[in-house]
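Before I ask anything, let me first share the structure, which is written out below as structure tokens.
Heads up, one of the protein chains got dropped from this complex, but the rest are sitting where they should.
We just call them A and B in the order they show up, numbering each chain from 1.
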Amino acid sequence: MKSSALRKALGWIGLYGLWTVMIVITIVPIYWMIVVSARSRVELFDAPTLLIKSFYAPNYIKPLTDPVFQRYLINSLIIATSNALLVTILAMLATYALSRWRLPGADNIFFWTITQRMAPPAAFVLPMFLIYTRVFKIGDWTMFDTQFGLILLYCVFNLPFAVWLMKGIMDGVPIELDEAAFVDGANRWTVLTRVVAPLVAPGLAITFILSWIFAWNEYLFAANLTSVNARTITTGLAAFVSVTGTNWGEMAAVATVAILPALIFLVFVQRYIVTGLTFGAVKE
Amino acid sequence: MRSNRAGWALLTPTLVILAIVGFLPFLYVLYVSFFDWNPFSNQLGMKWTGVDNFRRLVFDGAFLDSLWRTGLFAFTTVTIELALGFLLAQTLVKSFPGRTVFRTIYVLPLVMAPIAVGATWRLLTIPGFGPIPYFLDKWFDIDFRLATFADQAFLTVIAMDVWHWTPFVTLTLLAGLTAMPKEPLEQAQVDGANRWQVFRYLTIPMMMPVLLTVIFIRLMDALRIVDEVFMLTSGGPGTATQFIGIHIYRVIVPKTDYGYGSAMSLMVLYFTIVLCWLLFIALAQVGKQRE
Partner (left out) sequence: MFKHKMTVMFSVLVLLSMVLSACTVAAPAPQPAAPAAESGEASWWRTASQAAGCEGVTIRGVSESTPPSRYAADVLAASFEAETGIKVELEATSWDEMYTKAINDMQAGTGIYDFVYIEQDIIYQYLANDYLTNLTQLLADNPELASPDFDFAKFTSFIDNFKDADGNIYGVPMEAFLKVYLYRLDLFNDPAIQEAFKAQYGYDLAPATTHQQYQDIADFFTQYGKDNDMELWGTTVQGNTGHASSFYEFFESIAPTFGVYNWGINQDNWKASVENGGEMNSDAAKEALAFWVGLLADAPPEATASTWDEVAASFAAGRAAQGWVYGENAAWIATDPERSKVVGNVGVALPPIAEGVMADAESGAGYIGYYDGGAFGLPVSSQNPLCTLLWMQYVGQESVQADWAIAGSRIVMESTYDDPKVQEVDAKVDGYYTLMRESGPLFRGAPPFPFHSALREVVQPFIWKALSGELTPAEALDQAAAAADAELVNLGYGQ
């Protein structure tokens, strides 16, 4: 008895010790960014200290009151949300098809979709540019520099990912449930939306969240396929970094502002992930 | 079961989108890879060279170095992330006071843009005002300058990737662990199996699909890493952290060597596919034997 109590205590110490270390490691870089964002330019090279001695507000005020910067933020929000929504819906339909039908070549399709994500991206900038400016061209309108263009493009990165994530979860939903519903007279669509979707909802949530995050964060294509109207916050951040490389304070402030919506979003959806995960005993 | 038509109908939108924004550019890259095409060379326009670009790759030391470096990086990071992620996910399965708080804070890096991650780590490591060089020097007398010492740069990049992506691995594995049916585990405990046996013969096999997915996704992304490393070291010092994604970027973008860069890109894509395919088969085999 005694030894088991001791082991239990050690287990607790180990658990909390581990998590304390992890949390500190996680927090320090982000915290340091905020520390830097609170410094003015002349204070940058002061001896490193983890304390925020004074807060230099212009680092934040300047970008936040800049209409261009505001537009970047709004673009990012629209693009990320629309893309995540699109990807989640398509992935649900696709994985349902892959898991419920023995489609000839399904395995290959499955693998093919995922290879789309494997290519080093730099080589694809020029072809995407040409496709968006030449192929998708209706009169004066082109897909270049539109929010829609980026929403569609990010499917290349997010869909394969979503399909893989959802496939495992979809396979876990027993086919007997479908059949029971059919027996009750439900049609295919009702089964998908009323029976299957609620069961895979945790998967959908994670798919949505991760797609959203990726779309919010993508840089290379956002930089090269937009010009003025559809630019996103990451391109704004990059411009800040390389140009005012010296102005670390303002850069850190912009970075903080750029991750803030994502953080808020995360805190907001955490509850749903939690619900989803504890909802996890879906297979019964 | 039933007609396949409905199945294809559900798949179609996905396939169409991927064909347009994924496959079409791929065809273009394939086409360009057979040409010698650098707009800023003495010979203007594209010149057909057949498979010459691919032949050159085999003898391109810089390319092969970069490939090897990328492999080493991907293998190391994915291994660490998987081990650490599994450990952390297991601690999160059971409820304990503070669990939600820990998890919420812990997944913060996940939402950060790679480019912001790179910038953040750069702020941490710049000599002169970053705390890492300062405290390493003060406490351990280590001269930390990752723009000078190749090993430090490589290790820092690995640390950065682990910091950024372990939360994702943890979260996905946690979802898998939580979704696992409880009966077999309880049954095994009733039968007197110890923890290790449960883990080895029940948890691992049941988690195999999730593990597979995580390994694939992480491996793919680690093999094509660009943004965060570019922000932190720009591939330096020298070429110490010039991973294949950065190498290809340099060949195609600043050097405008479109033909050769496209060939390089396809070669890497091919390697990645083969690697993932082998892994896929091997692990599927292992999974089958277990059953």
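Basically, a residue touches a chain if its C-beta (ideal position, glycine included) is under 8 Å from a C-beta of that chain, and two chains touch if they have at least 3 such contacts.
Here the structure is a predicted model, which is why all the values come from computation and not from measurement.
Across the whole complex, the hidden chain's contacts among the shown chains comprise A, B.
Check A:V28, A:L77 or A:L103 against the missing chain and you find that the one touching it is A:L77. Contact with the chain that does not appear here is found for just one residue of A:S3, A:S54, A:N187 or A:S227, A:S227. Considering A:I27, A:L44 or A:L177, the position touching the chain not shown turns out to be A:L44 (whole complex). Within the set B:F149, B:Y201 or B:F271, the residue that contacts the chain not displayed is B:F149.
Listed by residue number, the positions of chain A touching the unshown chain are 40-42, 44-45, 67-68, 70-71, 74-75, 77-78, 81-82, 85, 125-126, 129-130, 133-134, 144-145, 147, 197-198, 201-202, 204-205, 208, 223-224, 227-228, 235, 238-239, 241-247, 268-269, 272, 275-276, 279.
Not every partner is drawn; the one left out touches chain B at residues 38-44, 62, 126-128, 133, 145-150, 233-242, 250-251, 253-257.
Basically, only the chains that are shown with their structure count from here on.
Averaged Cα coordinates give chain A a centre that lies 15 Å from the centre of chain B. Taken together, the chain B residues at the contact with chain A in this complex read 1-2, 4, 6-11, 13-15, 17-18, 20-26, 28-29, 87-88, 91, 96, 98, 100, 102-116, 119-121, 123-124, 126, 128-131, 134-135, 163, 167-168, 171-172, 174-176, 178-179, 181-182, 209-210, 213, 216-217, 220-221, 223-224, 226-227, 231, 244-245, 248-249, 252-253, 258, 261-262, 264-266, 268-269, 272-273, 276-277, 280. The touching residues of chain A, counted against chain B in their complex, run 15-16, 18-19, 22-23, 25-30, 32-33, 36, 44-48, 50, 90-91, 93-94, 96-98, 100-104, 109, 111, 113-128, 130-131, 135, 152-153, 155-156, 159-161, 163-165, 167-169, 171-172, 188, 202-203, 206, 210, 213, 216-220, 234, 237-238, 241, 248, 251-252, 255, 258-259, 262-263, 265-267, 270, 273-274, 276-278, 280-284.
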